[in-house]
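Here the complex is missing a single protein chain, while all its other protein chains stay put.
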Amino acid sequence: MAERLSPPARFTPVSSDDLRIAEVPFLTQINLRVDPKSRAAADIGLALGAPLPTDPGTCTSAQADVLWMGPDEWLVVGERGDDPEGTIRAAAGTAHVGITDVSAQRTVISVDGPRSRDLLAHGCALDLHPRVFGPGRCAQTMLARALVVLAATGEEGFRVFVRSSFAGYLADWLLDAAGEYLRKGTVTSR
Amino acid sequence: MLLIPCPWCGPRDEAEFHYGGQAHVAYPENPAALSDEEWARYLFFRDNPEGRFAERWNHTAGCRRWFNAVRNTATNEIEAREVIA
Amino acid sequence: MTKDFPDHPDWLWSSPEPRRSYDVVIVGGGGHGLATAYYLAKNHGITDVAVLERGWLAGGNMARNTTIIRSNYLWDESAGIYEHALKLWEGLEDDLGYPILFSQRGVLNLAHSLQDVRESVRRVHANRLNGVDAEWLTPEEVKEVCPIVDVSPDVRYPVLGATYQPRAGIAKHDYVAWGFARAAAAMGVHLIENCEVTGVEVAGGRVQAVQTTRGRIAAGTVALAAAGHSSVVAATAGVELPVQTHPLQALVSELLEPVHPTVVMSNAVHVYVSQAHKGELVMGAGIDPYNSYRRRGAFHIIEQQMSAALELFPIFARAHVLRTWAGIVDVTPDASPVVGTTPVDGLLVNCGWGTGGFKATPGVGWCYAHTIAHGEPHPLNAPFSLERFTTGALVDEHGAAAVAH
């Protein structure tokens, strides 16, 4: 049987002193909809190890990463093979909660390195200054012509969640834009 | 490129939004009870002032929430906005 | 002065003081208002007419459009009025005695998907039944008409063919306006600039006068031709119009030696472009999505326009944008105009032309003058009544403009 196939199937990671771009495929992703003021929201937060972040554009990280997507919407991201869906369902009980497995809906491209912000600024209109968009921040926005969820994972690291059908386009775009930051010590590998 | 204040995500570029036209145009309680003229008014007639205009926006590329704003159509300045709840 | 244009006449129009009263007051001194005044005088002998313009004559959308003239609209109703206009265009230079630089260089409407092809072929067949010259061209034939179009199959949205209307073309907008203005003024019509209509006075269901920044002017008939401002003026008479006002952007390049012999429009990638007489590339960009009376649009629309243009015309790569601007267009729910009577006696409306106003200028002027003179619509503008929004008999031309409304 064929192996699982990640969306940008022919994407080759690149890495230089300034910038590293790679795909992080097959993460578990759950779309969660719930009234943030409800008991269910509190219970789910408890079960996930941290309250659901209610400040717009923030994420928390405990048993899973929980990204604020909207006032009653979160993206719960677990490592490959995790089952946050089960945790959430158990915590929510019979409450009115929307729980949808969207693991294959988006893939994740990681962008790291001192020039990561410069790279993203080519296509992202958000202010990515470290004081504005540092670790713990996330946003749904546009990167080039693709809708993405952008999350700052470190001082100079980002995860870009992109719809699977756009992943090939976005990978091409990123590599083209990255050209001038990949001149120093570039390594490409499968 | 207008800077539109999403009540949730903060100010974002207009390219992230979908315009929804005049605000506060409610779907009629009972469409069947309306005359053709009244129904046509609901379907097709919207205010179009030069000046303050209460209108709807959807932050389609962000939190996907609809909200209302008051914008001056002569200057494009957004004077107020409100969450739809 | 640059001699790539014919000379203008030594006299255009005078600037009379407004009288206290006219038989007909036309609100809006753009192309439509001026053409209406001209045909009122010429066809109907009505010359006690004032055209009131808030700024300088023909300084609104008439000065801001991309001057494309064509009549290849889908529905019979639209083809009727636009083809009437095109026939008038064909004789307008002689009629007005003014060199309007009408150039029948043809218009290509490109198709980029199988869906485009179906819609385009449908329009060609509809046009032919309506007596509108229309052809379907293969990509190779497109290349023959306009050699600089990239018809190779490996572009993002390849050209799969095009509709072609050979009689379509462009004209010089200022000259058209001035030709109508001069001819109307010569027949006694008053052209009054810097005269903004601030209100329409109605009593007993009948129009009485207009209030202006230059005083009250009584009128037997008030005919609106105020383009983007139509609903603002109509509202002062208590008449609501199903129009929304949006900025529509355009731009020109520097003057270039001739490379582009025709007019090319592309719905799918939002381009329309011609090379004007002096040599500049004149391009229409997208319509801004939100209501606005601000006569400028957002810049990203221009950027997207350039990206689309270079897909079709690689040769434009190093041309330069010299000026950008916007008109404000009034758009109806079915992308067709409203021309006719209103619930107020003596108040007539001509609005909602969206992106199609310039090409209709003589045609609508003719029909609107008829409507004013007879108090009821000409057969060609009868389908474009306000009532159609109640009955549902819309004339849905959303596919007809290069800009999705």
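Per-chain residue numbering starts at 1, and chain names A, B and C are given in the order in which the chains are listed.
Just so we're on the same page, a residue touches a chain if its C-beta (ideal position, glycine included) is under 8 Å from a C-beta of that chain, and two chains touch if they have at least 3 such contacts.
Throughout what follows, contacts and distances are computed from a predicted model.
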| item | value |
| --- | --- |
| Options "Sarcosine oxidase subunit alpha", "Sodium:proton antiporter", "Acyl-CoA dehydrogenase family protein" or "ABC transporter permease": UniProt name of the undisplayed chain | "Sarcosine oxidase subunit alpha" |
| Chains shown that the absent chain touches, full complex | A, B, C |
| Omitted-chain contact residue, chosen from C:Q208, C:S307 or C:T341 | C:S307 |
| Identified contact with the non-displayed chain, of C:M187, C:A235, C:V321 or C:A373 | C:V321 |
| Identified contact with the non-displayed chain, of C:I26, C:I170, C:V264 or C:A298 | C:A298 |
| Contact with the hidden chain (one of C:A218, C:A235, C:L256 or C:A373) | C:L256 |
| Where the missing chain touches subunit B, by residue | 1-3, 18, 20, 26-28, 30-32, 34, 36, 39, 42-43, 56, 58, 60, 64-66, 75-77, 84-85 |
| Hidden partner interface residues of subunit A, rising order | 1-7, 9-10, 25-26, 31, 33, 96, 98-106, 118, 121-127, 129, 132, 144-146, 163-166, 168-170, 172-173, 176-177, 179-180 |
| On subunit C, residues whose C-beta touches the chain left out of the figure | 1-5, 8-15, 55-57, 59, 63, 76, 79-80, 112-115, 117-126, 128-131, 155-157, 174, 193, 253-257, 259, 278-279, 294, 296, 298-299, 302-304, 306-311, 314-325, 390-394, 396, 398-399 |
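Note that only the chains that are shown with their structure count from here on.
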| item | value |
| --- | --- |
| Which of B-C and A-B has more C-beta pairs touching across its chains | B-C |
| Centre distance in Å when subunit A and subunit C are each reduced to the mean of their C-alpha atoms | 48 |
| Centroid spacing, where centroids are CA-atom means, of subunit B and subunit C in whole angstrom | 28 |
| Cα-centroid distance, subunit A relative to subunit B, in whole angstrom | 30 |
| Multi-chain contact sites of subunit C, meaning residues that touch two or more partners | none |
| Where subunit B touches two or more other chains, by residue | 13, 15 |
| Subunit B residues within the subunit A interface of the complex | 8-10, 12-13, 15-16, 61-65 |
| Contact set on subunit C toward subunit B in their complex | 229, 231-232, 235, 240-245, 289-294, 298-300, 330, 333, 389-391 |
| Residues on subunit B engaged by subunit C in the complex (per definition of touch) | 1-2, 13-15, 18-19, 21, 36-37, 40, 43-46, 48-50, 53, 55, 71, 73-76 |
